[in-house]
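Showing just some of the chains, left in place.
Chain lettering (A and B) follows the sequence in which the chains are written, and residue indices restart at 1 in each chain.
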Amino acid sequence: MPAHPLNLATALLVAEWAAMLAFALSGLMEAARKRLDAVGVVVVAGLTAFGGGTLRDVLLDRRPFFWVQHAQYVWAIVALAVIAMLFMRGRHFQPTERAIVWPDALGLGLFAASGTLIALATPLPALVSVLMGVVTAVFGGVLRDIVCNEIPAAFSDHRPYAVCAFAGGWAVVAVHSLDGSETAALIAGTLLTVLLRALVLWRNWQLPAWRID
Amino acid sequence: MPAHPLNLATALLVAEWAAMLAFALSGLMEAARKRLDAVGVVVVAGLTAFGGGTLRDVLLDRRPFFWVQHAQYVWAIVALAVIAMLFMRGRHFQPTERAIVWPDALGLGLFAASGTLIALATPLPALVSVLMGVVTAVFGGVLRDIVCNEIPAAFSDHRPYAVCAFAGGWAVVAVHSLDGSETAALIAGTLLTVLLRALVLWRNWQLPAWRID
């Protein structure tokens, strides 16, 4: 069986673009809320979409970065920002957090699973690989929040987010060690992450609160 | 023709020092405004001057860093901070943003052009090389603002800044591909950046504003 039959490869490509655009949109919205200028909006959108993967590659010492090999991603962010700008001005359209919550969950799952797989192939131990998947999925948003002068939502939202990516990463490790197929591991990790995140949002699960009175 | 006749090399060296000191001064001033201690002032000044080039070298996986090869730069930052401290206390001298706006523009141009050239030599594609030039020129100031707990001015000032560096980087790419001389490319990129930045400041050009009401 070929590792990537055509339909699966197409599905993965579509999912990757959806995830990247969702992350970029979340950066774009926070930048607009913070009244950044057009340059700031493009940079924060790009940082949200590519920051996690870039940080993972710096930590793993991998080059070239994936956005260096695929310049179309960089142009897509610029195009997205220009389109969003025209669209928002013309229609009093307000993108809400609600609108991107599902693509964002998809991005969380895909980036966590692919980041874990990449680290496993280095090879790195399972725990570190899963952490690299979490970095890939979560630190784009963390960098977005740091640049926008906010405490990262991933660390203060109280609804599990990084935890879903962490669980998805372990699913990748489990399937990968049992079966060896990267495709199966990628799908399992993505599905588990998205499923957990959907449960979190649906049941309004909360992480335990910490207080120092 | 030798690539770097003596007078040109001297001019470049003077410009590099002027640019680095201007960046360091802008860090020094923001650190003093934020009432950092003497260590904070030196660190923020150094981060502003060297942060962009260091981040570029981390992204390109280049070692050693330029400030490792040239320890005199590190000592110069320390000396600058000590002198500025004595000077400011003794004379009620207030360095204003106005005073460093021209050296800062020179630094923007030089760092953008040299960063683009370094990336082109790796070799990297033109778009990525130009982005590396922008990182070199702009991210020292971005790191300064993040450490000082401000939204980066480069993303929220609304007067084009990174855009000038971006244009200058493309001038480097154009001259480099036509002619092959690194010196000509460096000069063209620096001049275009400085010229655009001067126009921005003179005509008070503004980037389009983003609003979510």
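Here, contacts are C-beta pairs under 8 Å (C-beta built on N, C-alpha and C of every residue); 3 or more make two chains touch, one makes a residue touch a chain.
Quick caveat: nothing in here was measured; it's all calculated off a predicted structure.
**Q** For a quick check: 2 copies are placed, so what copy number does the complete complex reach in this file?
**A** Taking the 2 displayed chains as part of the assembly, the whole thing totals 3 copies.
Basically, only the chains that are shown with their structure count from here on.
**Q** What's the distance between the Cα centroids of chain A and chain B, rounded to whole Å?
**A** Here chain A and chain B have centroids separated by 31 Å.
**Q** Can you tell me which positions in chain B touch chain A when the two form their complex?
**A** 58-61, 124-125, 127-128, 131, 142, 146, 149-152, 154-158, 160-163, 207-213
**Q** What residues of chain A sit close enough to touch chain B in their complex?
**A** For chain A paired with chain B, touching residues are 29, 31-41, 43-44, 54, 58, 61, 63-65, 68, 71, 74-75, 85, 88-89, 92, 94-95, 146-149.
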